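A single protein chain has been removed from this complex, and every other one stays in its place.
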Amino acid sequence: MAQPIISFKDYGFQYRAQASPTLHHINLDIYPGEKVLIAGASGSGKSTIGSCINGLIPYAYPGENTGQLLVGGKDPKKESIFTLSQIVGTVLQDTDGQFIGLTVGEDIAFALENDCVPQDEMKLTVEETAKLVDIDHHLEYAPHELSGGQKQRVSLAGVMVENVKVLLFDEPLANLDPAAGRTTIELIDEVQERTGAAVIIIEHRLEDVLWRKVDRIVLMDEGRIVADMPTKAFLTDTMLLEHGIREPLYLTALRYAGVPIREELEPQHVESLRLSGEHKEQVRAWYRDNEGRGGADAQRRDILSVENVSFGYTPEVQNLKNVSFSIKEGEMVSIVGKNGAGKSTLAKLVCGFEKPTSGRICLAGRDLSDDTIKERASQIGYVMQNPNQMISKPLIWDEVEMALLAGNMSVEERKERVEETLKICGLYPFRKWPVSALSYGQKKRVTIAGILVQQPRIIILDEPTAGQDYHHYTEIMEFLKGLNEQGFTIIMITHDMHLMLEYTPRAIVFSEGELLADTTAAHVLNDPALVQRANLKETSLYTLSMSCGIENPQEFTKRFIAYEEAHRKGQEG
Amino acid sequence: MARIAILNYIRRPSPVHELTGTAKLIFFIAWSVAAMVTFDTRVLVCMLLIGAVIFRISQIRIRDISVVLGLAAVFLLLNNLFIYLFTPEYGVEVYASRDVLFPIVGRYTVTAQQLFYHLNITLKVVCVVPIALLFIACTDPSEFASSLARIGVSYRAGYAVSLALRYIPDVQREYRNISQAQQARGIDLSGKDKLFTRLKNSVAILLPLIMSSINRIEVVSNAMELRGFGKEKKRTWYMQRKLQRNDWLAIGFAIAVLAVGLAVTFSNGSRYYNPFV
Partner (left out) sequence: MKKLSVKSVVAIGIGAALFFVLGKVAIPSPVPNTNISLQYAVEAVFATLFGPVAGVLIGFIGHTLIDATSYGPWWSWIIASAFVGLVIGLATMKLNVEDGIDSRKLIHFNVAQIIAHVLAWGLVAPVLDILIYAEPVEKLFAQGLMAAVANIITTGVVGTLLLLGYAKTVVKRGSLEKED
């Protein structure tokens, strides 16, 4: 076999700022033309491996290493980061951070400019590369005129201009809507076919990456490689959940049904599955046995109603067009649709950050038009996507108390209210802690507590689980579900189709500023036309149930979720 | 997105737009230097007229820049007012003569010399306004960094300017989002609170903004380093354009204006043109 292009030999690494090593005894060879997925929960060390490969370690993040690492036959410690950047091209998770140029063309040219390539040659290379990733019609566009998926194409083109031998993707799916994520995976595949580069994808969303062929999966946990196997063999193992990764849904469903996952099943895609008649019957039997799971919804009264609302940030563009819907008290609802469809704008209108150009928004029948932002906030709380964008006090207590200080509450009242809120959020034991000592999921809770303390009736959350691994996802969502069970109405803006199915019975779908559908979550993914228009993606459960001849995939999904929940509770208790 | 009144690049076909960023940058610098140094009314008036002509050629309409002009007018008015309030006799001192037109009250009288001084100081600002506005409105921001590099600024500093232009919209959006979310928690900067409270409140918006900016700095500098920024002593520019005949003409013209302006100004041994003696 050929020489590996990347080779870790008993490699360990410790960041200078940290007390213990982040990587231990890594042995990993990656060969030219391979496609490898490095999976792992957050904090597992998978991103650190990426930084070792592209040279950010040791150039940007100093530290001590043991063992040996060779990239393209060279020792990164002895080379400059520039030499490495000609071997390894990195597409970072944050496409806005990676988009450095003022326009697409400039950004693709960036590496060439730094190489002092003459302008004529540069223009040619940029054009060719832009064609490869299908962005050549947007060369003069500024970043804010592009969608997340388009920005990622630009990032990819920007590293491809250097003819790199390895393409490294750091969580490429984190900021994309489902359909854009799927296109990205297809694009990576095409680019690899044409360039023959080795591809390394660092991602915890296993099922989405597996949409196209992956040769090998490396699973990380606690800074160690716990598995390194060909994809098929890897999927037959049940170790994923223990390591904080969600296994592909269709495989979980098959396991529930008692179908053993073997390599002969071709388990890497839901489409490629080779299920025998017996297996299908097992799935159908499981479906029949779980009848009655997932109960009916109770009748409730309207709490929030949006009536014929239209809005545009500028007079020329309508960001929302005549939107009407209502939310019932105690509901948990998802708002879905592609980036820029108007979901966040709608949330801003409901919170009073922006005023609708026409139409009105009512809370429990009362028109909110004349209420200030602060007045609305006591009824409707808004939680931003990134907790770091909200937290402005070093101590948890102060952060939660902040919203109360503006009112004229007595010290005792405030204390009581903060304590109560902290208890609801499970933060009471941490009340004296600095915010900086918390995990991402706990910080998210702090921001939610900072909103809950005003005792709103409705909480709107923007992408509550974006970029989170399965462990944190579950932690945040179970917490929100608990709040919902206590009577809070919860509205979530999300890209995550399984979140929608798993936690919210109802979904409102937006596209291009219009309300496309307002229906049950399961129904949304059952309607191929709707799925396509809203840039969504059907889940693999849908595909699986169809291939097993179950005529009602909605019901199949419902039973799956109910079964899984019972299963999880059973494990915990 | 956010509608803060700022002037932007306005793409239109015109000879001014066609000039390279480098030519416009040199023109702008020469022009500002001339206007800064001279106090000669004749030179200032000429510059103002030439500025107006160039403005016509540029295809930029008054409407495009009305907000900015309004701001400039307010600024000038206040500045003149302050000068007069503090030193109503300053013109008399400068021009060494005193012709009272009419008294107002107390030490405040209106003299021809004071009015003439106000005229000059206003002209000094006004004659740069059209050129400054055109520089912004007719120069593709993408050309900025390479233009700076061409006139000898280190490309690293030049690229910092480019990055500022690149991330202004992002920072603006983030500021807006954070401040809206914090307003919902009772943090308001425009309210009737005391100054000190408002300053303290602003921290609730600025701290998250700064933490996220520091994080952004790390991501962007990693991204740049991974793509070889700073590898060589020089770099080439995708958006740079070669200087054409018209560019050289424009540069020559600006330098001529500077030279003639200075010559005329100092022909009488002082930077002031004094019609009163």
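Chains: A and B, in written order; residue numbering restarts at 1 for each.
By our rule, a contact is a pair of C-beta atoms (placed from the backbone, for glycine too) under 8 Å apart; a residue touches a chain by one contact, two chains touch by 3 or more.
All of these numbers come straight from a predicted model, not from anything done at the bench.
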Per the touch definition above, residue among B:221, B:246 or B:274 touching the missing chain: B:221
Absent-chain contact - pick from B:17, B:150 or B:166: B:166
Sole contact to the chain not displayed, among B:82, B:108 or B:248: B:82
Which residue of B:50, B:211, B:243 or B:264 touches the chain not shown here: B:211
Touch with the omitted chain, as defined above, among B:66, B:154 or B:267: B:154
Positions on chain A contacted by the hidden chain, ascending: 17-20, 22, 43, 392-394, 434-437, 439
Where the unshown chain meets chain B, residue by residue: 4, 6-7, 32, 36-37, 39, 68, 71-72, 75-76, 78, 82-83, 85-87, 90, 94, 121, 124-125, 128-129, 131-133, 135-136, 154, 156-157, 159-168, 170-172, 175, 189-190, 195-196, 198-200, 202-203, 206-207, 209-211, 213-214, 216-218, 220-221, 224-225, 229-230, 271
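The criterion applied here is as follows: only the chains that are shown with their structure count from here on.
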Chain A and chain B: spacing of chain centres that average the CA atoms, whole Å: 43
Chain A-touching residues of chain B, taken from the complex the two chains share: 1, 3, 141-142, 162-163, 165-166, 169-170, 174, 177-178, 180-188, 203-205, 207-208, 211-212, 215-216, 218-232, 234-240
List of chain A residues in touch with chain B within their complex: 54-56, 59-60, 80-82, 85-86, 89-90, 92, 94, 96-103, 105-106, 109-119, 122-123, 126, 143-144, 158-159, 162, 313-314, 348, 351, 353, 373-374, 376-377, 381-382, 384, 386, 388-393, 402-403, 405-407, 450-451, 454
